[in-house]
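One protein chain omitted, others in place.
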Amino acid sequence: MIGHGFMGAAHSQGWRVAPRFFDLPLRPEMAVVVGRNAQAAAEAAEKWGWSESATDWREVIGRDDIDIVDIVTPGDTHAEIAITALEAGKHVLCEKPLANTVAEARAMTDAAAAASARGARAMVGFTYRRVPAVTLMRELIAAGKVGRVQQVRAAYRQDWLVDPAVPLAWRLQKEHAGSGALGDIGAHIIDMTQFVTGLAVDSVSGVLDTIVRQRPLLGSGSGLSGTAAEGFGEVTVDDAAVFTGRLSNGALASFEATRFATGRKNALTVEVSGDRGALAFDLEDLNTLRFYDRTAPDELQGFTRILVTEPQHPYVSAWWPAGHMLGYEHGFSHQVVDFVTAIHDGTQPEPSFADGLRVQRVLEAVERSSDAVSVWTPVGG
Amino acid sequence: MIGHGFMGAAHSQGWRVAPRFFDLPLRPEMAVVVGRNAQAAAEAAEKWGWSESATDWREVIGRDDIDIVDIVTPGDTHAEIAITALEAGKHVLCEKPLANTVAEARAMTDAAAAASARGARAMVGFTYRRVPAVTLMRELIAAGKVGRVQQVRAAYRQDWLVDPAVPLAWRLQKEHAGSGALGDIGAHIIDMTQFVTGLAVDSVSGVLDTIVRQRPLLGSGSGLSGTAAEGFGEVTVDDAAVFTGRLSNGALASFEATRFATGRKNALTVEVSGDRGALAFDLEDLNTLRFYDRTAPDELQGFTRILVTEPQHPYVSAWWPAGHMLGYEHGFSHQVVDFVTAIHDGTQPEPSFADGLRVQRVLEAVERSSDAVSVWTPVGG
Amino acid sequence: MIGHGFMGAAHSQGWRVAPRFFDLPLRPEMAVVVGRNAQAAAEAAEKWGWSESATDWREVIGRDDIDIVDIVTPGDTHAEIAITALEAGKHVLCEKPLANTVAEARAMTDAAAAASARGARAMVGFTYRRVPAVTLMRELIAAGKVGRVQQVRAAYRQDWLVDPAVPLAWRLQKEHAGSGALGDIGAHIIDMTQFVTGLAVDSVSGVLDTIVRQRPLLGSGSGLSGTAAEGFGEVTVDDAAVFTGRLSNGALASFEATRFATGRKNALTVEVSGDRGALAFDLEDLNTLRFYDRTAPDELQGFTRILVTEPQHPYVSAWWPAGHMLGYEHGFSHQVVDFVTAIHDGTQPEPSFADGLRVQRVLEAVERSSDAVSVWTPVGG
Partner (left out) sequence: MIGHGFMGAAHSQGWRVAPRFFDLPLRPEMAVVVGRNAQAAAEAAEKWGWSESATDWREVIGRDDIDIVDIVTPGDTHAEIAITALEAGKHVLCEKPLANTVAEARAMTDAAAAASARGARAMVGFTYRRVPAVTLMRELIAAGKVGRVQQVRAAYRQDWLVDPAVPLAWRLQKEHAGSGALGDIGAHIIDMTQFVTGLAVDSVSGVLDTIVRQRPLLGSGSGLSGTAAEGFGEVTVDDAAVFTGRLSNGALASFEATRFATGRKNALTVEVSGDRGALAFDLEDLNTLRFYDRTAPDELQGFTRILVTEPQHPYVSAWWPAGHMLGYEHGFSHQVVDFVTAIHDGTQPEPSFADGLRVQRVLEAVERSSDAVSVWTPVGG
């Protein structure tokens, strides 16, 4: 595993727990954590249960006893590491976003295609696809339960930037983060929309907004938990992105990604309206899925709140009895299950790097539209 | 209309509005308001749109141009007025509870039976039966949608007595009110349980509780809006009643009536569990009904939130388009519709005085059980 | 009252009921219903409780005993009737939208300004402003409870056009209706956004979409309840409108108006996010308002579901005790109260025709943006 921040914790939990609840065809071993700082990497290995730590990712990738490279570093480093690993014949799991630019994402996708021919698998970590309610949503749409998709609305709302005292961390600087709310959380709703509907976002019109334009410089500490120093600096990424997309079947989809939705903590919501029904998901209530069936008797129609904790539901039978809630991190175990199974079976795991590239292209089109007074802009590729 | 308090306002609204939205077979005229205080009665007639006012209810009942007597006085006066009116050949609508004692309720029921033979109709005002979602609930249960009823839970929760400064109004004194939470709001959940299930409460075990035993004496003003005087007096009715009933098919039903459920304002809830499904209603969300269908495909089961505002739903087509909410007072219009229709058709309106008596008998059995360390007590009659 | 369709029923209920629950400074009399068809007008007068009916609105406006003209006809007739009435010195209540075009709306606003100098009042019927929870929302924002407004999201979602068998009624033809979802329900969310925030929508970017482009021709009957004939015709208005607005303080607001949100019946929702809190309203749960207070202790923060049925809340004390629900039509009574009070006091009632014009200008800007590949478009005026 290259990197060991918040995502490192989540991935480690996935690797540790998945083999206990699922019958995996291969038994993964948690070998090495790589980080720039030797001491921090050693501490992370100890804390999260990896056998060793190292500081040189190239060296680790070069080792024969390493089969899988799990990349949880910031987005600007993904391309170099992933391509190196794929060329070395390793299977690669790369955290989202696939890269900070379309060019990088394309290079990675090419590398994945080449590696695939040699038997190496590449997968990008849109873990929310593996929340059971989201997987069920896709299955129900594929089975025709909402009929023809006619409208989609998707939003990812957080509020951690409402406080103007939050300092100017690297995530708020374009040179490091590439993008703000759009790239970080907007990527999730684009991927989820495409995943659950089976449709592509073909063109977009949108606007990016930076609501608090100056923030205190970062003092001691790092990241979001850092403390403020004296002086102010410019926020150079978007705080919120509002955009509309045209799907490949002609339907409109509306999107909002924001870190300024006061009171909304991690509110990823998707609602798909079709001519036979509708489905709605909310990540703040992740064990449920709401389904409206237009084919039900008139007097009984309404949104059914399905508690997605039954053994019939995706992934659930491996866990607890009906009615016992799953949490945020279970998706990371499901990701391990599907990735390891694909490696064993020699099949392409999903979401592929090509899926990640497609999301990147939509993000880039939104930025171009925003720069051009929101004109409709085709998604490249 | 005899009486003109809060219930007088609600009944007046029913008489005024029902003929506008529904095609009634008879056109009722709002003739006389009767009250002890001549000025107050005159003001009430003016405010609520009645042609005249009077102070002597016997005289008004004696008038030939009066066909219907609507009784909205306190419970201890119901029997005398209703029996007099029925004996005079008038149709009688009597607000709940039918009476303060079983003996009175029985006499009223006997009078209603005798009057019925002479063509006079009698009905008791359990208006909540006519909330469309409640009527729908009964229809669905009657149609077998929940299968065999196996458990019922019903509660009516308010919180207006939590404040210890609320003064000792007549409603908190046994000699005037007869009963506290049990008789006032407990009556509703007993009636609603029997109505929606079609089953009778045959025996009960329960306990009454007075949580704040002393309150400031009532100063100026009256009723619940009165102000406190110096000194304290004893609360002699129950603040809360918790009881369990055995229904006529053997199922258990649990009940709670309380004025001490902090934060619950008018939360009448009923949930019926059967072997094929369940239905749940909440008066604080009165335009909806929740239905669980055990016969649906396993992966789609869940509580469906039916918005009971479709033209297919009871009473709704007379009002607004789908999705437009009804409120508390619409039930009073529905009551007028059903009462007037029964008068016209010569049929027995429901709930009958016999239904009111049955509720009274359950209330009395709960009191007896509470007095006898909660032993199971058969409902008389 | 000119016109007597669905809105005529709602306005009649307002005129009939308001004086019963509120102490009005003037006592309105329900005089004449005007309709093109004499028999239908006579029936409407009888059904909704007006003394007379007539077919010539000019004649009725010319009568000396008529003080108030209430216009509930389709939008394309508003301008002529309202201007005539204002010039005749009548007070005018005009149902929304103020007009079908900006030009008409401007002429009406000019007429209202001129009439105002002569003591005649003009008001437009955005009744949802008078849902108690909406009025409370405005008051709380004005009192600083959400702080600086930083984002708004507003949507009005219905689903009555999802069924492709719904015939081609006049509402779906541009020459009669002027606009589709945008003008009909989009107008509400624009007005409500401006009302609750006290901010104007200054520019917009958006897209209109017609999802079902051909529908069966209308056979017998009229309006939405008509039956289909043979043959198909073109739908020439929008089924859905998705747009973004820039408010006068710089904040972004996102909007959606749709008749294709499967399962959503009358779901007008508005959420305002500020730097001190947030407020959220949903018309399908109209007795509640959700408030998030960022100034509360950290561990207690969350959305508070306020049941807006307490005597302290706007309009509520005139109705029922706490916890008793109001419905759709109560706003029409509140409208009468405020209109009659303004007439009596000689003050300008709100929303004024100028408010209606402002909404019309936003609608027109959305249409222009949609026609111009969604480029940002300033709101005229």
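Order of writing sets the chain letters: A, B and C. Residues in each chain are counted from 1.
The definition used in the following text is that contacts are C-beta pairs under 8 Å (C-beta built on N, C-alpha and C of every residue); 3 or more make two chains touch, one makes a residue touch a chain.
These numbers come from a predicted model, not from an experiment.
Every shown chain touched by the omitted chain in the complete complex is listed here: A, B, C.
Checked against the hidden chain, the listed residues A:Ala18, A:Ala154, A:Leu286 or A:Val340 yield one contact partner: A:Leu286.
Screening C:Ala257, C:Ile306 or C:Val340 against the full complex identifies C:Ile306 as the residue touching the chain left out. Residues 146, 150-151, 153, 159, 162, 164, 205-207, 209, 211, 240, 242, 244, 251-252, 254, 256, 258, 260-263, 271, 273-275, 277-278, 292, 294, 301-303, 373-376 of chain B touch the missing chain (whole complex, contact as defined above). The set of chain C residues touching the chain not shown comprises 136, 288, 291, 293, 298-307, 310, 312-313.
Touching the omitted chain from chain A are residues 6, 9-10, 12-13, 16-17, 20-21, 47-49, 158, 160, 264-267, 283-286, 307, 309, 320-330.
Going forward, only the chains that are shown with their structure count from here on.
Central chain assignment: C. Criterion: smallest distance from chain C-alpha mean to the mean of all protein C-alpha atoms. Seen from the Cα centre of chain A, the chain whose own Cα centre is farthest off is B. Mean C-alpha positions place chain B and chain C at a centre distance of 36 Å.
Here the CA centre of chain A is 54 Å from the CA centre of chain B. Centres computed as Cα averages put chain A at a distance of 41 Å from chain C. Within chain C, contacts with two or more other chains are made by no residue at all.
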